[in-house]
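For this depiction, one protein chain was excluded, whereas all remaining protein chains were kept in their positions.
Lettered A and B in written order, each chain numbered from 1.
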Amino acid sequence: MAETIGFYLVAAMALGAALMVVMSRHPVYSVLSLLVTMFCLAVLFMMMGAYVVAALQILLYAGAVLVLFLFVLMLLNLNQEHAGRSSRSWGWVGTLIAGLFAGQLAQLFLRPLSPLWTSSSSAPAGTVAELGRLLFTTYLLPFELTSFLMLAAIIGAVTLARGRR
Amino acid sequence: MTLPLQHYLVLSGVLFAIGLAGILTRRNILFLLLSIELMFNAANLLFVAYARMWHDLGGQVIVLFIITVAAAEVTVGLAIAILMSRQLRTLNADEARSLKW
Partner (left out) sequence: MVNPGLNVGLLPWLTLFSPLAAAAAILVFGIHHRRLSSSLAVGGLALSFVSAACLLLHVLQHRLILPIETAVTWISLPDLTVSFGVLLDPLSLLMTLVVTGVGSGIFLYSTSYMSDDPGYSRYFGVLSLFAFSMLTIVLATNWLQLFLGWELVGFSSYALIGHWYAKPAAADAGKKAFMVNRVADFGFMLGIIALWAWSSPLASERTFSFQVLQARLPHLLEMGWLTPHVLIGIGLLIFCGALGKSAQMPLHVWLPDAMEGPTPVSALIHAATMVAAGVYMLCRAFWLFEHIPMALQVIAWVGGITACAAAMLALIENDLKRILAYSTLSQLGYMVMAVGLGGEAAAMYHLTTHAFFKALLFLAAGSVIHATHRQNIWELGGLHKAMPITSWSFLIGGLALAGFPGLSGFFSKEAILSLAYERNGVLYLLGAMTAALTAFYIARAWLVAFFRPAHDSHAHAHESPSVMTGPLIVLAGLSIVAGYLGLPTFLGEHEAHHGSPVVVAVSLLAVGGGFGLAWLIYVQRAISSALFLERFRGWVWVLERKYGFDQLYNWYVDVVQQRVIAQACQLVERHLIIGFAVNGTAWLTQAAGRVIRRCQTGVIQQYALVFVTGVVVLVYTAIRR
C-alpha cells in the first residue's frame, strides 16, 4: 500500500515537472524542472531495485548533463525565449499528435501481460557487482563501442563549438 | 501486493508523449534538447520496468548505455546550439531552415 501511494506521489511529481519542462518560458526553469523529473525517476528506479541505474541517473544526468545545460545557458546569456511557447499555427497539431501517441501507448501497455511481474524481493537487484559483471562479459562489445561514441562526441563538440578559426 | 507493471509503463508513455509534444511545439532549440532528454528518460523507465518483469538485468545495462548516448547527444547538441547562436544570432529552430530546396 505504501508502495502504491509512493508511486503515485512520485509519478505525479514527475509528470508535473515534465510538463514544466515543456511549458515553462525560461530555459533555466525548464532545466530545473527536468532535474526534478530525473530525481523522481531515480526514486522509481530505486523502487524497482535498479540501484546502480538510479545512482547513475543522478550522477550523470543531474550532475553532468543538466549542469552542462546550465553552463551553456549562461554562456549564451539569454533570459527569455523571444516568441511565445507555441505561436506557430500547427502547434496544436503537434500536441494533438503527441496526445494520440500517448493514448496509443497507454492502450498498448494496459493490455493484459504475463504474470511474470513479481515482487521486488524475488527479482535480481541491479547491484554494482551484477551490472559490472554483465557489462564486462555479455555487453563488452557495446560497452567498448560507447567509448568510441563518446570520443566522437567530444571531438565533434569541440570542433563545432570552437568554430572556424 | 506489488504495484502492477502497467503503472510504470503508462507513466513512461505519458512522459514520452510530453517530451514529444515539447519537440513538436517549442521553437527554442534548447527546449528541443531538453524535451529529447525527457524522452530518453521515459525510455529508461520503460527498460528498467521490463528488466524487472523479465528478471533480466540486461535492461538496466541498456539504460546505462542510453545515458551515455544521451550525454554524447547533449554534448553535440549543445555545441550546435552554441554555433547556431553565433552564426545565426538566434536559437529559433524555425530560422535554421536552409535545409530545403
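One rule holds for everything that comes next: a residue touches a chain if its C-beta (ideal position, glycine included) is under 8 Å from a C-beta of that chain, and two chains touch if they have at least 3 such contacts.
The shown structure was predicted, so the numbers you read here are calculated from the model rather than taken from an experiment.
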Residue in contact with the excluded chain [from A:Tyr29, A:Trp90 or A:Phe136]: A:Trp90
Touching the absent chain when the full complex is considered, from A:Ala98, A:Leu134 or A:Ala153: A:Ala98
Touching residue (missing chain; options B:Leu5, B:Ile23, B:Leu38 or B:Ile82): B:Ile23
Absent-chain interface as seen on chain B, which is shown: 20, 23-24, 32, 93-94, 96-101
Hidden partner chain, residues of chain A it touches: 90, 93-94, 97-98, 100-101, 104, 107-108
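Just so it is clear, only the chains that are shown with their structure count from here on.
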Chain centre separation in whole Å, for chain B relative to chain A (CA means): 6
Chain B-touching residues of chain A, taken from the complex the two chains share: 3-4, 7, 11, 14-15, 18-19, 21-22, 27, 30-31, 34, 37-38, 41, 44-45, 47-50, 52-53, 56-57, 60-61, 64-65, 68-69, 72-73, 75-76, 78, 81-83, 85-88, 91, 93-95, 97-99, 101-102, 105-106, 108-110, 113, 116-120, 123-124, 126, 130-131, 134-135, 138-139, 142-143, 146, 149-150, 152-154, 156-158, 160-161, 163
Residue ranges of chain B touching chain A (in the complex, touch as defined): 2-28, 30-31, 33-35, 37-38, 41, 44-45, 48-49, 51-55, 57-58, 60-61, 63-65, 67-76, 78-83, 85-86, 91-92, 94
